[in-house]
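First the structure, in the form of structure tokens, and then the observations on it.
What you see is the complex with one protein chain gone and the rest in place.
Order of writing sets the labels: A, B and C. Residues in every chain begin at 1.
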Amino acid sequence: MNDVLDRDQLARLVAADIAPGSYVNLGIGQPTKVSDHLTDEQGVTLHTENGMLGMGPAAAEDEIDGDLINAGKIPVTEQAGASYFHHADSFAMMRGGHLDVCVLGAFQVSAAGDLANWSTGAPGAIPAVGGAMDLAIGAKDVFVMMSLFAKDGSPKIVPELSYPATGLGCVTRVYTDHGVFLIQREGEESHVVLREAYGLSVAEIQERLEVSVVDGSGS
Amino acid sequence: MNDVLDRDQLARLVAADIAPGSYVNLGIGQPTKVSDHLTDEQGVTLHTENGMLGMGPAAAEDEIDGDLINAGKIPVTEQAGASYFHHADSFAMMRGGHLDVCVLGAFQVSAAGDLANWSTGAPGAIPAVGGAMDLAIGAKDVFVMMSLFAKDGSPKIVPELSYPATGLGCVTRVYTDHGVFLIQREGEESHVVLREAYGLSVAEIQERLEVSVVDGSGS
Amino acid sequence: MAVEIAPSTTEAVAGIGDGATVLMGGFGNAGQAHELIDALLDSGATDLTVVSNNAGQGDAGLALLVKERRVAKVICSFPRQSDSWHFDEAYRGGEIELELVPQGNLAERLRAAGAGIGAFFTPTGYGTTLAEGKETRTIDGRNYVLEHPLRGDVALIKGLAADEQGNLIYRKTARNFGPVMAAAAHRTVAQVEQILPAGDLDPENIITPGIYVDVITQVSTASGEAAQKEGRLR
Partner (left out) sequence: MAVEIAPSTTEAVAGIGDGATVLMGGFGNAGQAHELIDALLDSGATDLTVVSNNAGQGDAGLALLVKERRVAKVICSFPRQSDSWHFDEAYRGGEIELELVPQGNLAERLRAAGAGIGAFFTPTGYGTTLAEGKETRTIDGRNYVLEHPLRGDVALIKGLAADEQGNLIYRKTARNFGPVMAAAAHRTVAQVEQILPAGDLDPENIITPGIYVDVITQVSTASGEAAQKEGRLR
């Protein structure tokens, strides 16, 4: 059996699945690592929702410029062919479905592709949403990167979200330590297909999820 | 009694009524003449809805540039401090109420400030609206320039439009050969005030209009 | 996806099928992609819906498409012009459908299509025959009409220059509908005077980011000459 995927391997898998020439937004946190595995040949253009296409890697010490930051407020760099635009234009670009892929972290994803990643719903917590809800509906494909199980062992791919929703029916793939789940919608129905299992067998994963999983490893 | 105002005098009156520093859109036809009477000291900035602020006079023969035209498709020039923008931004500027004054021609204006200037409603005519409806609601003040009476002698300031409307309750002043009419709205009511009469007495004008006119010449 | 550099206008417009909705940039002649429209004429595509400010002028471009009865419907603000004889004839003969849209609503409906807005309330046209049958609403004392997005299968636009990533700049009032149409169409084809290496356009001054552009092709027109004269292009 394959070992579980570590974060770096997962980032590599996501990067390999991004079609050449794609326009991509990488969410804050784990998804940021995907950029380390994108090759020059892929010619991927990175979008940051605070107003830029053609974002380059994080700025080195001597490149830091307070006016050139990403959505996580980290100083970044500019690539040849970059462009700047204002916030309304930037979110119009996402909402209008022009980006090919968004990669996001999550607390939970439902079998129908509903996403929860903005709030734990804990009473007393100060809510903050940022661009999470815009990103959730902001690309042709929305990829999630997360562990398949929470620290308490409960699965994070669920029949129905128990955390507050960020967006409904928006996730198309979930990249987890135990493998990549494709969420395939046909009309009102959706199927969760596991591309290949890591660390656990497909049967073991099925046993621990309340969502029925189609074994896609042969296809 | 004053003589009737000719078109040039009317254009001069309108120009004199435009506050210094105003942003102004001059409609096609008669309103274009207003620009001849704007002084440098007034510092008025002209908008053309096809995407420009800071429009200068019509282009001289050797200045003609096919990429620099006004809304009437006439080659124009660019003034220092001009800016270009796309059509959605240009009409957002109008609709958002940022222009101070629009000056338009008209077939009819109602006592409530309704404007008819885009269609005679003649059967079989090919309709064309252009920016007329956007201009009608596109400024803090909408000034109309027209003759007070049609060729058949019928008044063009009317209780209710008989021509198809371009916009409702939008006109604030009507500059005519017989004087300037202010349309003053208070809640649901509106009053038509004649600032000064030309060519006819206030009483004669009142007699020929079906709209009641307040004599504002003393105020 | 990465922008395609087409070697000719013929190849640039290849694949526009019968029945397509085509967004055509331009206001009068400024910014009109004349050479792309000519190539569309040659391509034989028919039964088109054309979205454009005008409905063709003289005996060129869109007017010829209309003359040949290849346009089933025009969505525009100002079809009637001194030289719109081909449209006039088709319209009077009942051989072309016309959807008349106030110019600002036309621009905003295109913008909505590109921006993922489902519908919007606009004050323009309220109380007029062009709003008949449309939903209305009073919001904060002002009256509005509900308008819906206007999407295209393809947009044919004209820019001044592109870089190899499809980023576009325009020239003066020829910018007009180009940027909103580029975002509103599934596939955007732009003719430009020059195609520059990536990095040659200042990122601060790009008007249409390459994400909205699918095909670029180089066509020389008077716009390029004028830009060279003023030093804006080399």
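Here is the rule we go by: a contact is a pair of C-beta atoms (placed from the backbone, for glycine too) under 8 Å apart; a residue touches a chain by one contact, two chains touch by 3 or more.
If you're wondering where the values come from, they're calculated on a predicted model, not measured in any experiment.
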Could you tell me which shown chains are touched by the chain that is not displayed? A, B, C
Sort through A:L168, A:V193 or A:V214 and give me the one touching the missing partner chain. A:L168
Among A:A58, A:M133, A:V193 or A:V214, which one is in touch with the chain left out? A:M133
Check each of A:L13, A:V34 or A:L68 against the chain that is not shown and name the one that touches it. A:L68
Contacts of chain B with the missing chain: which residues? 19-23, 43, 45, 47, 53-54, 78, 80-85, 92-100, 137
Suppose we count only contacts with the excluded chain; which residues of chain C make the list? 108, 112, 115-123, 137, 139-140, 142, 144, 148, 169-172, 202-205, 232
What is the set of chain A residues that contact the non-displayed chain in the whole complex? 48-52, 65-70, 73, 78, 84-88, 90-92, 94-95, 114, 119, 124, 126-134, 137-138, 164-168
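Criterion: only the chains that are shown with their structure count from here on.
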Identify the chain pair joined by the greatest number of C-beta pairs in contact. B-C
From the mean C-alpha coordinate of chain B to that of chain C, what's the distance rounded to whole Å? 29
Approximate Å spacing (C-alpha centroids) for the pair chain A, chain C: 34
Quick check on chain A: which residues sit in contact with 2+ other chains? none
Listing for chain C: what residues touch at least two other chains? 111
